[in-house]
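So that we are looking at the same thing, I have put the structure below in structure tokens.
Subset of chains shown; positions unchanged.
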């Protein structure tokens, strides 16, 4: 169940990478590479820091999901691009699941809760950061702050509920929901962020 | 023989880093660092992902080649800069060799063919990506798509020919040639890419 959510998050991140790459009019392999980096970048950084095997190198499903998502999103990119809200929600679910995956992999390697929250946040956010750096989008980190804040909040909920002895299979649901709700609310209300930025530049 | 090609590729990548850094009027050490990152960046990422020892940390020849290339390219940068085509061809040979090195190192660590192609592509392309990010060049990935496409094609040729039982010492030649030919043809014909980009921005 959890594994399928992980692949769903991978697909959502890959789709957001495809849209960013199409926006820059790249060819098929360029699009695929941006999609792949966005989808697996966070998990790769986490596994490097842990000294663990890199997840996507041992399990080809991550690559298959990215290939299928890339081909699908390319053919239907006008339709995919129109559903900004569906994508944002999928993307938020991906972030929620990736936050939990990062935390639990950190715990598996006996790290402190604070470090596990950092690992969860990286797993969820780093792929999007590399996507923006590679696509040379100007306001890289301005939208990211909402990302990171949601993941850190989700991570705190994880250890808060664990302290209250909430069973671990329910934790995933609560943490992912926290991330999704914060993220969606911030997308819905934070309309002023771009204005601050352009005011800064002028 | 293969080892010397690897060092030749390192020198070609270092030279392209020197030119990018001189274009930004950096001092000697700044130029050297960009040259070094361009030359060994791809192999470093590959070795980190494989959990292998980092090649240039165990064999100083990579650093010596970069130092000599940097000093040479600095003194003759006007002449080096004029020979765009010689550099592009050297650079393509470097990419071809690096693609094969990445694939074979992936096989040595028992990875799937698809993962090995990804490792070969990273080895060949990642150095140039970091060079562009560090030099803050605007169209980072637009020229890279040709890079990546050539390496993925070369990697497919590798496993296609291996399947046809072509002896492994001939594989290197065929794969490197594939990469060089695709790269040179795309450089020669793809004159319209910058136009698409500027049209996009306006």
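Chains: A and B, in written order; residue numbering restarts at 1 for each.
Please note the rule applied: a contact is a pair of C-beta atoms (placed from the backbone, for glycine too) under 8 Å apart; a residue touches a chain by one contact, two chains touch by 3 or more.
As the structure is a prediction and not an experimental result, all values here were calculated from the model.
Note on stoichiometry: the full complex in this file contains 3 copies of its one protein sequence, with 2 placed in the shown coordinates.
As a working rule, only the chains that are shown with their structure count from here on.
To fit its Cα atoms onto chain B, chain A must turn through 120 degrees, a value rounded to the nearest 5.
Only residues 48-49, 51, 111-112, 114-115, 118, 121, 129, 133, 138-142, 144-145, 148-149, 152, 196-197, 200 of chain B touch chain A when the two sit together in their complex. Interface of chain A with chain B (complex): residues 21, 24-30, 33-34, 36, 44, 48, 51, 53-54, 56-57, 60, 63, 133-136.
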